[in-house]
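A single protein chain has been omitted from the complex, and every remaining protein chain is retained in its original position.
Coming up: chain A.
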Amino acid sequence: MEQNTHQSSSKTFICQLCDLTSPYSYYGQKPPNTRAIVLLEECFVTRDPFSPDKEKFLVLGSTCSLCNSCVCVGQDCSLFYTKRFCMRCVNKHLDQFPHQIQAELAKKKDRSKAGVS
């Protein structure tokens, strides 16, 4: 039983920003049984739990190309634009991102502020 514990915890993905925790089954760019699909970054991948098809996968997260922190693919934690950036790094280098992305982020910020107040 104790062994089981270690086994399952050793393959757990944890987002360093939001703490999202979930077991993963593969790390890399070519998840098994995905045929012609290639990931453009090294990802933590699990089988898509919401699909009845066993061969569908779900990317949980990957590492930030700048700071190497492990982040989930959630909009609040990271974004992908040719590479993966964690939100902290995005904010640090915001000016280098195209205006489409900047505008989107600003809009999101406004919305979350409105939600809080």
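Criterion: a contact is a pair of C-beta atoms (placed from the backbone, for glycine too) under 8 Å apart; a residue touches a chain by one contact, two chains touch by 3 or more; residues count from 1.
As a working rule, contacts and distances are computed from a predicted model.
Novice: Can you match the unshown chain of the complex to its UniProt protein name from these: "DEAH (Asp-Glu-Ala-His) box polypeptide 34", "Translation machinery-associated protein 20", "Histidine-containing phosphotransfer protein" or "Maspardin"?
Specialist: Not shown, but named in UniProt as "DEAH (Asp-Glu-Ala-His) box polypeptide 34".
Novice: Residues of chain A in contact with the chain that isn't shown?
Specialist: Residues of chain A in touch with the missing chain: 1-5, 7-8, 20-23, 34-41, 43, 46, 48-56, 58-60, 62, 65-66, 72-74, 79-85, 89, 93, 95-101.
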